[in-house]
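Missing here is one protein chain; the remaining ones are kept as they sit in the complex.
Moving on, here comes subunit A:
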Amino acid sequence: MAREATKGRKAVTTLVAWGIGLVIFFPILWTVLTSFKTEVEAVNPHPSFLFFDWTFENYRTVNERSDYFVHFANSSAIALGSTLLGLIIAIPAAWSMAFVPGKRTKDLLMWMLSTKMMPAVGVLVPIYMLARDSGLLDTRTGLIIVLTLVNLPIIVWMLYTYFKEIPGEILEAARMDGATLSSEILYVLTPMAVPGIASTLLLNIILAWNESFWTLNLTAANAAPLTAFIASYSSPEGLFYAKLSAASTMAIAPILILGWFSQKQLVRGLTFGAVK
């Protein structure tokens, strides 16, 4: 009897949760569906959900017209480049703070986080001018440097919280056995830290991929990533819903898939370990 009741309750919960989940997901689903419609079908006053003539035409048009792959390459280069550069700078720093903490380590961590609090718009003009004067405006290198610095505090923090969980005795044992500092980091610490480093990498790629303030303001044509490619669709141009949908789908698909795999790390990274 009681079992029946819980089963009924579970069914209701399932129904409500799926309903709400689908409503929240709907704009994305609708975009993906529209990307397979013809332009005329896309603005049909009586829109249909599944029963229309599916076409891949839009993907071809978008590709031909606006060099999707150039922007995709820029986005990938910037996201990967800034993440790897950030990891190279952050891994030694996080190692040092986790295993050789000083009196001021906590203050240092706090200060690093505080640089993240500075609103980008407050320093837009000088960064723009510095980039312009050093010839880094509208280059991948320029954006890689800026996004590395923007996300560095998050990378350091995430790695720090992961490294903290590695027992220090193991490192000491390695040291007893005569391991040098570099081999200690390379052969003892790194293998144990791989899961932590991997999730830091994932989260940071997501953040860099979607970053829209610096990428929109520091690029024009050459280094424009997908954020700028999509923003170029912001002025209406006749019938363009299906093309817009195709472009949007292509821009978000890689990161959606990546993000679904790293849900847990997202929480951890974004709250700096304050919620477990």
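Here is the rule we go by: contacts are C-beta pairs under 8 Å (C-beta built on N, C-alpha and C of every residue); 3 or more make two chains touch, one makes a residue touch a chain; residues count from 1.
One rule holds for everything that comes next: contacts and distances are computed from a predicted model.
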{"item": "Options \"Chemotaxis protein CheY\", \"Cytochrome bo(3) ubiquinol oxidase subunit 3\", \"Molybdopterin synthase catalytic subunit\" or \"Sugar ABC transporter permease\": UniProt name of the undisplayed chain", "value": "\"Sugar ABC transporter permease\""}
{"item": "Option from A:50, A:100 or A:176 whose C-beta touches the chain left out", "value": "A:100"}
{"item": "From A:30, A:54 or A:187, residue that would touch the chain that is not displayed", "value": "A:30"}
{"item": "Residue among A:16, A:186 or A:220 touching the omitted chain", "value": "A:16"}
{"item": "Absent-chain interface as seen on subunit A, which is shown", "value": "6, 9-10, 13-14, 16-18, 20-22, 24-25, 27-28, 30-31, 34, 43, 45-47, 89-90, 92-93, 95-97, 99-100, 102, 106, 108-110, 112-130, 149, 152-153, 156, 181, 206, 209-210, 212-213, 216-217, 226-227, 230-231, 233-234, 236, 241, 244-245, 248, 251-252, 255-256, 258-260, 263, 266-267, 270-272, 274-276"}
